[in-house]
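Take a look at the structure below.
A single protein chain has been omitted from the complex, and every remaining protein chain is retained in its original position.
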Amino acid sequence: MAMANKNSINQLGIADNPVFTRQFRIIRKRTETYDTFSIDLVALDDIAVFDFEPGQFNMLYIFGIGEVPISISGDPENTGTLTHTIRKVGAVTRGIGGLKKGGYLGVRGPYGAGWPIKAAAGKDVIAVAGGIGLAPLRPAIYYLLAHREQYSRIILMYGARTPEDILYLRQLEKWQSLKDMTTLVTVDRALGDWRGNVGVVTTLVGRSSFDPSNCISMICGPEIMMRYTVLELEKHGVEEKDIYVSMERNMKCGIGLCGHCQIGPTFVCKDGPVYRYEQIRNQFLKREM
Amino acid sequence: MTLVTSTVMKNKNNIVILEREDFHILLEILFREGYELYGPTVNNECIIYDRIQKTEDLPIGWKDHQKAGSYRLEKSDEKTLFGYSVGPHSWKKLLHPANERLWEAAADGNGFTINIPQGDDSKRAFIGVRSCELQALSIHDKILAEGPYVNPLYRNRRENVFIVAVNCTRPGGTCFCASMKTGPKAVSGFDLSLTEILESDAQYFTVEAGSASGTEILSNLPTREASQAEIEAAEKIMERSAENMGRTLNIDHIKELLYDNFDNAHWETIAERCLTCGNCTMVCPTCFCVNIEDISGLAGQSAERWSRWDSCYTIDFSYIHGGSIRTSPTARYRQWMMHKLAYWLDQFGTFGCVGCGRCITWCPAGIDITEEAAIFQEKQ
Partner (left out) sequence: MENLEKILANHPSLSDLDDKYIQLLVSCASNVVFKAGEYIFREGEPADNFYLIRHGRVLIEVNLPPKGSIIIRSREEGEIFGWSWLVPPYRWHFDAKAVELTRAIALDGKCLRGKCEADHDLGYEIMKRFVQIIAERLEATRLQLMDIYGNGK
């Protein structure tokens, strides 16, 4: 087999071979919770920047073990560093969790459709996140805050299982201290020393004020949490066309060629993962589609 | 042969006759031009696609008898070269192979280095491609070579293929290309198209070129212009062929019908017979799903990425942390049939079914997509 140029990336920055993987190195690693960690990566090839839209994902490759789709969780305007937040659920994610600073990862991407941060200009933006669902939303929140004057209200509602499961605790506390953003946090249950909200994240919808006729809502979390959140938002007057969800399915190629991520007629890797609720409603509510 | 998006010449008036005894010259010319020849051949009581060298490698005189869950061959006295319809193989075995290495990588001191294979420039000639298969190739072109991300290995192989199509004069017992509007007569996507005519005192082929390369090759064959009578005889045979399909499927609003019937209990009735064996996905010429597998050498110093055929019938095809989305056989059968007749239209603008009948023949339970479509239509 002849050896091709290992950096065969054309002028558009897209590999001619779509499963070509760029090499990145871990420059920082942080423990977020007992099963979740974040890594900051830098590219080792000539292309120094990593441009992406909030809501997009990469296929992360750990040498010899495999690949996994992970949403990008960093600041989209900090293009020199690529950040991912990963929960250890299988062989690949645990393998990545075993790497230390200086470790190597392959990266393919960014892929997929992102959050409607431009379409939300002039409106109230309501981000509702559950569990690790906060990670794919964080880049959007960074963007909204960096362009604060373009948006009306910014509201984040976040729900986790218990206080120990809260992701980005310090970041949430920082956001809670901001005057021009509303950050509400709740847990499903807590032990005696918790003084904050207890109850599922849908209960936060009624506790904030926003204009349902002029808003964009972005929801990310387990599918059932998204379903109930949509119902709750609709109860408060938000229309389907203004609600966006982030879907997740089994992905192997991430580029629409392997067929695994289909829900009915849609490929989550290229039509999603972010969908306007209107687009996905029929698939969302069907069992075993 | 370039992809069907290139201009195809309509040579309606340039139909020529190639005598049976001159057929071998076609193969010889292609061979001289550097093409590897692939065509139907008998193996293991089946007609499959394999390398061929000469005319005698073709299934001369063989006829197939196909029913739901049944495939038999019969040797007859008629010395036809193409007197059968499609077998379990489709051309995807050569263009979209079951196992393909995408790249190999080696660990070095600074991480790892990925080596991407060079494209495969072999020239291949496919002899005996049926109209339904031409449509299947065009469908794969759309998915694998014309989307936002292209499979460069597929595209490379596809660009180096010369297609000799054959019009089905004897449709198979499970064929329904006429219903799917994909045959039986090949109209585009080929370099040369042949119709085999066997009469009591003559055996010959009517031949049309469908591209510049086809015309080029044709010009080197000893042919004569077809007479009006011969042209009409060939047309009549193809008309009769269209009327003698083994199956029919009414495609009128079938997409909407299936969407509306997503929760219909009939899916469970079908699933009671379905073994989820995935045979249908293996023999289907449009199925393209693959698994991307990463493997490593025992010493951990080398790794490879492979693409292998996968099937939506496997239990973990739709697995995400915690479990699969489609666990029941009902959901998996429904996924396959609705993909072919409904979702595909929304995704790619055509049906995912070309009416070749392979899924019906090769299903061990004899489940028949045309029968099930009709049942849903009756239930309306």
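Just so it is clear, A and B label the chains in written order, and each chain counts residues from 1 on its own.
The working rule: a contact is a pair of C-beta atoms (placed from the backbone, for glycine too) under 8 Å apart; a residue touches a chain by one contact, two chains touch by 3 or more.
Just so it is clear, the structure is predicted and the values come from calculations on it, not from any experiment.
For the chain left out of this panel, the touching residue among B:148, B:323 or B:364 is B:323. Contact with the chain that does not appear here is found for just one residue of A:89, A:145 or A:169, A:89. Take chain A: the residues that touch the chain left off the picture are 35, 89, 130-132, 159-161, 165, 186, 188-192, 194-200, 202-203, 207, 221-222, 224-225, 228.
We adopt the following convention: only the chains that are shown with their structure count from here on.
The part of chain B that touches chain A in the complex is made up of residues 102-105, 107, 110-118, 143-144, 147-152, 259, 262-263, 288-297, 300, 303, 305, 307, 310, 312, 316-321, 325-328, 330-331, 335, 338-339, 342-347.
The residues of chain A lying in touch with chain B in their complex are 1-4, 6, 8, 16-21, 23, 25, 44, 61, 63-67, 89-90, 104, 106, 248-250, 252-253, 255-260, 262-267, 270, 282, 286-289.
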